[in-house]
Structure formats: C-alpha cells, structure tokens
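Complex shown without one protein chain; remaining protein chains in place.
Chain nomenclature is as follows: A, B and C, assigned in order of appearance, with residue numbering initiated at 1 for each chain independently.
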Amino acid sequence: MGLTPNIERLRGSKNMFETFPLWPVQASTIAGQLDLLYVFLLLLSLVTCTAIFTTITVFAIKYRRRHGREAEQIHGSIILEIAWSVIPLGIFLVIFAWGAIIYFHERTPPRDSTEIYTVAKQWMWKFQHPEGQREINELHVPVGRDVKLILTSQDVIHSFYVPAFRIKQDVLPGRYVTAWFRATKPGTYHLFCAEYCGTMHSGMLGQIVVMDPSDYQTWLATSRTFGSLAAAGQSQFEQLGCPTCHRFETQGRGPTLNGVYGNPVTLEDGRTVIADENYIRESVLNPGAKIVSGFKNIMPVFQGLVDEEQMNELVAYVKSLSVPPAGSAGNPTLIPPGTQPQHPKE
Amino acid sequence: MSDSLIALEHPTELQHHFADMEQQKSTSTFGMWLFLGTEIMFFGGMFAAYLIYRRWYYNEFALGSRSINIWLGTINTMVLICSSLTVALGVRAAQMGKRKLLVTLLLITMVFGVAFLGIKGVEWYQKYEEHHVPGSSFNASDLVSVGQKYGVHINQAHSQIYFSLYFALTGLHALHMVVGLGIFTVLTYFAWKGKYTPEYHTPIEIGGLYWHFVDIVWIYLFPLLYLIDRKPFH
Amino acid sequence: MAEHEHILSARLYVIIWAVLMCLTVITAGVAFIDLGPFNTVVALVIATFKALLVVLIFMHVKYTSDRLTKTVILSALFWLMLLLGLSLMDYGTRHFV
Partner (left out) sequence: MATAVVTTERENYINSEYGIRSWLLTTDHKRIALLYLLSITFFFFIGGFFALLIRLELLTPAGDLVQADTYNKLFTMHGQIMVFFFLIPSIPAVLGNFLVPMMIGAKDLAFPRINLLSWYLYIFGGCMMLHCIVTGGVDTGWTFYTPFSTAFTNTKVIEAGLSIFIVGFSSILTGLNFVVSIHRMRAPGLTWSRLPLFLWSIYATSIIFLLGTPVLAITLLLLIFERAFHLGIFDPTRGGDPLLFQHLFWFYSHPAVYIMILPAMGVVSEIIPCFSRKRVFGYSFVAMSSIAIAVFGFLVWAHHMFVAGISLYSALFFSILSYLVAVPSAVKVFNWTATMYKGSISFSTPMLYALGFIGLFTIGGLTGLFLAALGFDVHVTDTYFVIAHFHYIMVGGAVMGYLGGLHFWWPKISGRMYPEAWGRLAAAIVFIGFNLTFFPQFILGYMGMPRRYWQYPPEFQVLNVFSTAGSTILAVGYLLPMIYMLWSLRYGKIAGDNPWGAAGLEWKTASPPPTFNFDETPEVTWEAYNYDEIPMPEEVSLER
C-alpha cells in the first residue's frame, strides 16, 4: 500500500533528538507563540500540582492517625471558598484570552498570502500551486512567505496537521476551509492526517519541504507545471461553456464575474453575501442556492460534473478576475478579463 | 416478615417500598413528568436539524411543505385534540369513580388514536405514490417543475432532506402513538376490571399525561411541517 | 388524596377543547394569507398557546401544588433552548470574519 516508502521517507527527517525527542521542532511564526503559552501552562500546572500534592502529603503525614489525637471538626470557610473560586477563574480567563489571541491569529490568513489549493482524499494529499505545479503528499514552500491553504476533501473528513508549524485544520467534504502558516526554518516536516479517515488513516502522511527562497525558485523552475492554476481554470471555464452567459464586456444572461470575488453580492431575496471561495463553489455546484438579484435561475447544476481539482481551478480563475490586493502573489501571466478575446457563440 | 402480612396492612395497590398511597402517587406522576422531559430532548435533536436545514434550504422546505396534504394534517390535528379531550374527561371519570364512563372514554380515545394513524397512513401512502419517500426511489422532479413555475430553484437532494425530516418526525410521533395505544389498551382492560377507584387511579393519570404530551408534539409538528409556506407565490 | 385533588368541570374541558379546535382552524387558515416572515411567527405563537392550554388545563399543571412539575417542564424547555440556541449560533456566525 505504498506505506513503507512513506515511513522510510519520514526516517530521513532531521531532528535534534533523532531517537528520543521531547519537544517538536519550531518551524513557523505561530510555533514560537504557542510554545510560549505551553511553557506558561506547564509552569502554572507545575506550581499548582506542587502546591496541591505537597499540601496533601504534608496533611497526610502530619495528621496521620495516632493514639490520643482526635480530628478537629471544621465546617468550612466562605472566604476560602470565594478565594479559590475567584482566583482560579481569573487565571483561567488569562489563559482563555491568550489562547483566543493565538487562535484568532491562526484563523485569519494575512491578505497577501500565496494560495495553495489542497484536496484531501483517502489516503493522500494533493496540492495545486498558483503557478501550476502539482504535488502529491509533498508540499514545497519557501521560508518567510505567508502561505494560505484552501482545503477541501473529496470523501470523508480529514485533518491537515503539521506539528512543526503547530497548525491543524479539519478538511471537510463539500466546502472550503482555510489554514495558513509562515515557515521560518528550512527543513522537511511531517504532514499528518489527524482526523480518523479509514483504513490507511495512519498512512495518510506527507511532508512539507521548507526551502530557502532561492532554492524554492530553483524548485519552481525545474518542476513540471501545467500553466498557472487560474489559466487552467480559464480553459475549464471555456470548456464548460460558462462564457456563454458569464460575459465580460457586455451583460450576459448570467452576472459578470469581474471583481466579484471578495465583494458583496446582493441576492434575489435581498440578502447580501460576500463572494468568498465557498460562495463561488456553491454557485458552480448548486447555482440555485443563491441567485444574484436581477438574474434568473437558468444555470445548470455542475454537481458531479467537475471534480475537486477542476473546481479549485475554476475558483482560482474567478478570483483572478478581481483586482488582486496589493502585494499579492497573484498571477501576472493572466490576461486581464476586460480584454478577453474570444467568446464562443451561443 | 411475610408478604401476606404486608398485604393485610396495606391497600393492595400500594407497593411494598412506599410508605403510603400519597407517596406512591406523587412518585409515579413525577416519574412520568421527568420522562416527558427526556422526550422533549429526544425530539429536540431533530428540531435542531430541522431548524438548520430549513434556514439553508428554505425553498425546498416550502415546496415540500406545500406538497403534503394540509387537509389531512388539519383533520389529524383535530382528531388528536378530540382525543385529548376524551382523555381529560376520562381522568375526570376516574377521579369520580365512574367506571363505565371511564371505559367508554378510553375506548373513544383509542378510536381517535387509530383514526389518526389511519389518516397518517393515507398521507404517507400519497407520499409513497409521489415518490417522495427518501431512499433509492426518491424523486422530486414534480417539485422541481412546480418550482420552475414560480421561478424557484429546487434541488432534489435538499428536498429529500425535508422529506427525511418529515418522515422521521411524523414516524417517531406515530411510534409514540402506537405505544400510547398499547398503554391505553392495558388501561382500558384494568378500568373495565374495575381496578381504578377515586382513591387509586394513578395509571390513568400518568397514561393521560403521556397522551397529552404526544398531542403537544403534534401541535408543533403541524405548523412546522405543514404550514411553512402556504401563501400564494407572487 | 382525593381531598386535595382538583376535579375540574367537564364544561371547562369542553371549552378548552373548543378553543383548541378553533385555533387549529385559524392557524391553518392564516397560513394561506401572506404575512411575510410573520407567517411562521403566528403559526408558532398559536402552537405555543395551544400547547399551554393542554399543559395547564388538560394536564392539570395549573392546579397542581407541586412546584417540581413546573421545574421539570421549565428545565426541559431550557435545555431544549440550549441545544437549539448554541448549535444555531455556530450556523449563524459561520460566514462572519
């Protein structure tokens, strides 16, 4: 089942305590923050445990049963009760806030991240780089760049977990979720599936190869590409006949897709939604779910006609039609939508 | 201590571990109320699913709701309310020790219960004929075309979710009715035997509580499943 | 036992029954009138009112001296609200940020 090679590969990973490590490698910006919280929690626990266990031990020895000594009946103390409810609560709230801040950081990818589409399936990881490189069970990323993963699953729930980055995100079928990281240290790190997903759950391993920017450029240049993801999406778009209705210079029967991504869309029933990746996805797979105001529901359902990777290409294409935010690692090769040359006749 | 001795000291209905009839009665009634509390949570899980999907797939839920027979639903609601009345009157008859009246009212209640299930069966059969029963033969293309008429898009898979919840909720409710009928058969038998007196009729009371509860569940199922969107489309 | 047991008049039961029947007709009828989003509200208010009548009169909760019964009903409803409210909270805020 191709497992042994995976294990073999993992053996090659470089680690400080190759045989008996006690601390995971820190290889992302979040890892340091998280380890700090961990150290704080460990010290806190150590102090608490020492305090409680010492007290119990001291009591156990000092008040052990002896002849001629009776227990002293004490009913309780309101002050103590309040103290040991309120003080822990205060400490708990500090931990909550600290954890929440890190979580907020983890859940909000920086605006100009490189976007890598990831499809999980039983039992492998498939990656699509914006520049068109595709990888299986291996992801090459440069040091120091924000990488946003747009993840979806083809079958069951998986979970994208890179311990060295301290990130984990369940990958759900039928919708996109995101995760992000900025690698800080070149090296090869484990990628685990952390949500049980069937027979070869423990074989659903990959590795993240973090490279110096120059090495990364070399890697980009030498690895096979199929044209940029958005360009692939464009040809999908045309093959599926989408331009028939979604026109660019004139209004077609469907809404124009220029500048749709990331902006609010007014729906038929008056609601407004932000056109994010999930909205685009839903609009392709089940167009009737959210009809744009002023349009009829005439688009065919593409559920089952495009697979996850094609879907990703289409999303990447539609996203490329919006003016990319400043500094984005967008796709310079893409033809600006206004100048689309050809439209197949109706 | 021999059992016969206890029996001499105690009323026959009093179980050995209770001090008196009062304690026995309040215990049983409280037990039934607690059980009804758990029943609320039992239906609650499905209500949660219902609320979420109704919000997501409003059109499918609306058209699904239109496709079930509101007349049968309304009549059934009335049938259940009538049965609740007869149960309430039955408990009253038991309180007053009117044995014949009690038996009659219990029997009428059961007739209403059976009628409810019969009407429910007709309704389900209609759904079966329309291929609206979830599963491999599910087909909501009729709803899709109705939707087209009103300019509403219907996703058949989402319609199936509506009908799944419809059948799960009404099916579970019907199951409770069947259990209720079973309980009432036993109650009627003992009532006929003259077991219940003004002093001892707790089983009638707690059986009644159960029946009313099943009625209340239906009182909510009726608007939630049948009345989502009956107003004319513009 | 029997002395502190309320025996309600048959008349009251019949009146409540009549009210319930009328409410059923009303709720079915109102569904055909377009009230916008208030159709659901009206339907649920009527249903709650009907349920209250059944609980208070038919199930004798209004006349019971036992606070425990009311506590059980209220806590079950409270827990139901927890289940519905907290899980819907996730669905309601998924598209934020």
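Assume a residue touches a chain if its C-beta (ideal position, glycine included) is under 8 Å from a C-beta of that chain, and two chains touch if they have at least 3 such contacts.
Computed from a predicted structure; not experimentally measured.
Here the chain not displayed is in touch, across the complete complex, with A, B, C. Of the candidate positions A:Arg166, A:Arg182 or A:His246, contact with the unshown chain belongs to A:Arg166.
Contacts to the hidden chain, counted on subunit A, fall at residues 3, 7, 10-11, 13, 15, 17-24, 30, 33-34, 37-38, 41, 44-45, 48-49, 52-53, 55-56, 59-60, 63-67, 69-77, 80-81, 84-85, 88-89, 92-93, 95-96, 98-107, 122, 155-157, 159, 161, 163-164, 166-170, 172-175, 177, 190, 192-203, 286, 303.
Mapped onto subunit B, contacts with the missing chain fall at residues 1, 15-19, 23, 26-27, 30-31, 34-35, 37-39, 41-46, 48-49, 52-53, 56-57, 134-136, 155, 157-158, 160-161, 164-165, 168.
Listed for subunit C, the residues touching the missing chain in the whole complex are 68, 75-76, 79, 82-83, 86-87, 89-97.
Here, only the chains that are shown with their structure count from here on.
Centre-to-centre, using mean CA coordinates, subunit A is 45 Å away from subunit C.
The residues of subunit A never reach two or more other chains; the list is empty. Multi-chain contact residues, meaning those touching two or more other chains, do not occur anywhere in subunit C. By the touch criterion given at the top, residues 286-289, 291, 296-297, 301 of subunit A touch subunit B in their complex.
Listed in rising order, the residues of subunit B touching subunit C in the complex are 21-22, 25-26, 29-30, 33-34, 36-38, 40-41, 44-45, 47-48, 51-52, 55, 70, 73-74, 77-78, 81-82, 84-85, 87-89, 92, 95-96, 198-199, 208-209, 212-213, 215-216, 219-220, 222-223, 226-232, 234.
Within the complex formed with subunit B, the residues of subunit C that make contact are 1-2, 5, 7-8, 10, 13-14, 16-17, 20-21, 24-25, 27-28, 31-35, 39-40, 43-44, 46-47, 50-51, 54-55, 57-59, 66, 68-69, 72-73, 75-77, 79-80, 83-84, 87-88, 91.
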